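For this depiction, one protein chain was excluded, whereas all remaining protein chains were kept in their positions.
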Amino acid sequence: MKGFQNALGALADPKELTGALDLKNLPTDWLVDKYRDMMTIRRAEEAVAGLVRSGEAKAPCHLGIGQEAVAVGVSAHLNAGDKVYSGHRGHSHYLALHAPLDGMMAEVLGKATGASGGMGGSMHLFAPEVGFHGSVPIVGATIPIAVGAGLACKMDGKGQVAVAYFGDGACEEGVVHESLNLARVLDLPVLFVCENNLYSSHLDIHLRQPSNSVARFAEAHRVDHRVIDGNDVVAVSEAAADLIANARAGKGPGFIEAVTFRWLGHVGPNEDIDVGVRRSPGELTAWKRRDPVRRLTDALSASRGVGQDRFAGIDAEIVRAVDEAVAFARASAYPEDRVLLDYVYAGGAA
Amino acid sequence: MKGFQNALGALADPKELTGALDLKNLPTDWLVDKYRDMMTIRRAEEAVAGLVRSGEAKAPCHLGIGQEAVAVGVSAHLNAGDKVYSGHRGHSHYLALHAPLDGMMAEVLGKATGASGGMGGSMHLFAPEVGFHGSVPIVGATIPIAVGAGLACKMDGKGQVAVAYFGDGACEEGVVHESLNLARVLDLPVLFVCENNLYSSHLDIHLRQPSNSVARFAEAHRVDHRVIDGNDVVAVSEAAADLIANARAGKGPGFIEAVTFRWLGHVGPNEDIDVGVRRSPGELTAWKRRDPVRRLTDALSASRGVGQDRFAGIDAEIVRAVDEAVAFARASAYPEDRVLLDYVYAGGAA
Amino acid sequence: MSAVSYADAIRHGFEYAMERDPKCFAIGQGLWSPWYVGNSMRDLDRRFGKERVIDTPVSELATTGAAVGAALNGYHPIVVHPRMDFMILAADQIVNQAAKWRHMLGGKVSPTIAIRGIVNRGGEQGAQHSQALHSWYAHVPGLRVLMPATAADARDMLIAAAQSPDPVMYIDDRWCYELAEELAPAADIDVAAIRPMVRREGGDVTIAAASYSVTLALKAADLLAGDGIEAEVVDIRQVNPLDPTLVLESAARTGRFVAVDGGWSTCGLAAELLALVAEGVAPSRLKAPLARVTLPAAPAPTSKPLEAAYYPTAETVRQRVLKLFG
Partner (left out) sequence: MSAVSYADAIRHGFEYAMERDPKCFAIGQGLWSPWYVGNSMRDLDRRFGKERVIDTPVSELATTGAAVGAALNGYHPIVVHPRMDFMILAADQIVNQAAKWRHMLGGKVSPTIAIRGIVNRGGEQGAQHSQALHSWYAHVPGLRVLMPATAADARDMLIAAAQSPDPVMYIDDRWCYELAEELAPAADIDVAAIRPMVRREGGDVTIAAASYSVTLALKAADLLAGDGIEAEVVDIRQVNPLDPTLVLESAARTGRFVAVDGGWSTCGLAAELLALVAEGVAPSRLKAPLARVTLPAAPAPTSKPLEAAYYPTAETVRQRVLKLFG
């Protein structure tokens, strides 16, 4: 394509933005909590990767290791009354709301104790009690659904918001464009969060779009937007705070473009550097230097004096919790055959 | 909706731009030809309106009286090898390519001599011999088809271009967004021509979009664009000349937003001022002062000394041609029943 | 009391549903226009306000998706598609989303959405403005598909759809809009209780149909009575899930079966009805092969004489039935 535009500049250059985060005036305990959330996601996804490698998990698992800061930064401003929707790469969005770890692991293994009763697997999670209202893998499909959730929030009049997580690839689906317009025209409290990891499956964004920044779609639809470093939990949190507050106040939708990168392949537990049309070992190594977790711990150590022991203590708790969740999942039973028909219509099979 | 943006300014204000056109240095004969083309469209559509009123035409007819300058200005730069696609309001796009008047009238009446053999009616015209490759009424549907025609042009390598005509309402269909991206990514010779008449059916654009200018979508997709007075055939011609030349030269797609207004209702022969949610007699009267035909004749009289007799002579020819076409259509036979099945698959019914 | 037309009955259904349930709202193209959906929603925007009767941009997919989203969050939206042809653009949200969310998320959430698709054909409108695609939606588990044939059903099924715990396709045909009858007072309706019913009794042949095809079947039955043949007419009403009991009982009794449908034949509703009878009635009870009356295998034409050739009439049905006695 002629004239591809690198509109993201440093945000898309993994040599930049690799240092310790600027923690602004955020409280240390709050920041340590974000560390815990991000590490929980990372360790949980590593455990899922292990289940896939061992052959225990068969359902397609799309892992978001490297992208943890986005969901954690956004979720910091959400509560259980809000309505979060996600897509195929949804573990982080689910866990960042503190949805149950064991429900996720059980769902990955297709067990009746899973978040979706074992009916969905990794790509279909559900925990409305904490605000996670569902993920499904048709690219773009939950975006208008989140807009409708926003319509429900507006009609309810309780200041709740709906959130749609999606990727840069999803922006190529026409429904994104329709959804942005509808949310704008009806002034709905919807936060669109695009995790721009510069890839859709095997294709680099420069093979799919004329610019690497997708916020231009929000601009076209006159939706208030922020383009930020998605590997900086502080930056994500600030942008989310702003736009969510506006949405709650009735000012209509907002859009976050969080630039990030996934460390693993499109699906499954491998790096897949051979699969991407441009993705290379060098690119991946470079991006790992922009690790959202390490940049936070560096900053917490350097400017807040948080010691290694505090991190280690948290890590130990996380490992234990993840191990327990995996054990729970393994020990759980599969759904009974009868649900195959019972769940089709209300009141059971027709 | 909060914060509707009047990005079009004077272009959307019918009190402005009502005077004689600036004819630049365009040759008088060329300009008189444009007059002839516009008047042909107008008189032909008036005749269609008559056929609807009389009950002879039953198929839905969407008339574009008041919008003639767009197709005429664009077609001035097209040739038979180019590929034009249109939608439900397509008479002007067909006639501006000098496609047969009698074929259009016969098609409107569903006769076998019609442009589409009587199989389509007003909303389905076809005259590939002059570059009109088809119109269909699913809003937005011919836009990706024109993109594919552009792909064929690129593969053919003969410098041809494809044109998609559509309206401001069509811009609300996701497929427009997908099509702009695809044309840009593949660098295709496609001219997107949006006739922004500020209405989609009964709804004013301010009830459907956050801005009255749709060129922002071209901007988002990095497609070269011009926002122009669609009732100024000179302005349309200039913009089209530019973007078509670029497309022929391999520079990729272009987008024209031609601001205009339809004098009649969404469908049928009436003004329908009662139907529009905002459309009022006052608005309509004001817009009629921006008549694309009268502004051209005023300019030709004032600055080129073209006399009333020359216009009258042309008018007489047009009236005769239109009358003949209507007579031809009336005299023509309906299609035979067997085509109902014969046209489904190649080689006849399965 | 006076007769209420099918079109007005639809509007009464909206009024009842929206009055009873503040969570019920309508959304779709043309809802603020007096003439759009055949007057079947006239003045609802004035009565309930433009916040509950929402006219939308030309965005079938996102509009339907937004209704699914509202439905998943406690509302009962009725999405209106003025033509089934345009609704194809919303198929992902209908088939991949609405039909599946309950099942694939473990039975814990329900898209309580009604999706109204209008069949609007004839009048030389042509191939993209005439389709009756109910058979597509009937194919998809998780969707309920209702097709009212009478004014009473037009109202009552609208209410059932609006109150349904499952996603419902409510498919009405503008060729029915003039049908009129007196209506009993409106009441809540359980969608699961909507089952096939006999519209006319007869012992010689069973004619099964839905929506406008019931009108054709009834007219054909009148003609056939003149031929000395008593036709039983079964109105299917809920075409998915389809309760076959009545159809099987009637076909076994008459021994002759004809399905009439306003859609295409291949993999259509008429095929399903024949298949049900072929599976469920012993061949020894059948006095003739089963038969279908459907559209020819072609897109809808525009031209007047071709339209006349394309759409089956009561006479087409009569002729097909007569053949079974030949």
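Should a chain be cited, it is by its letter among A, B and C, assigned in written order, with residues numbered from 1 in that chain.
Methods note: a contact is a pair of C-beta atoms (placed from the backbone, for glycine too) under 8 Å apart; a residue touches a chain by one contact, two chains touch by 3 or more.
Note that the coordinates shown come from a computational prediction; the quantities given were computed from them, not determined experimentally.
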Identify the visible chains that the left-out chain touches across the whole complex. A, B, C
If I consider the whole complex, including the chain that's not displayed, which of C:Val95, C:Ala180, C:Val198 or C:Leu223 touches that chain? C:Val95
Residue among C:Gly126, C:Gly202 or C:Gly262 that touches the chain left out of view: C:Gly126
Per the whole complex, from B:Gly73, B:Pro100 or B:Gly120 the residue touching the absent chain is B:Gly120
Residues of chain A (touch criterion as defined above) contacting the omitted chain: 58-60, 110-111, 118-121, 123-124, 136-141, 169-170, 172-174, 200-203, 207-209, 274-275, 277, 334-335, 337, 339-341, 343-344, 349-350
Write the list of chain C residues that the hidden chain touches. 85, 88-89, 91-92, 95-96, 99-100, 103-104, 126-128, 133, 135-136, 138-142, 240-242, 263-264, 266-272, 274-275, 277-284, 286-292, 296-299, 301-302
Considering the whole complex, not just the chains shown, which residues of chain B touch the missing one? 83, 85, 114-120, 124, 126, 128, 133-134, 136, 138, 141, 143-153, 155-156, 162, 174-175, 178-179, 181-182, 185-186, 339, 342-347, 350
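In this section, only the chains that are shown with their structure count from here on.
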Which two chains have the most contacts between them? A-C
Nearest whole angstrom, what separates the Cα centre of chain A from the Cα centre of chain B? 45
Taking the mean of the C-alpha atoms as each chain's centre, how many Å separate chain A from chain C? 41
Multi-chain contact sites of chain B, meaning residues that touch two or more partners: 172-174, 207-209
Any chance you could list the residues of chain C touching two or more other chains? 56-57, 59, 61-62
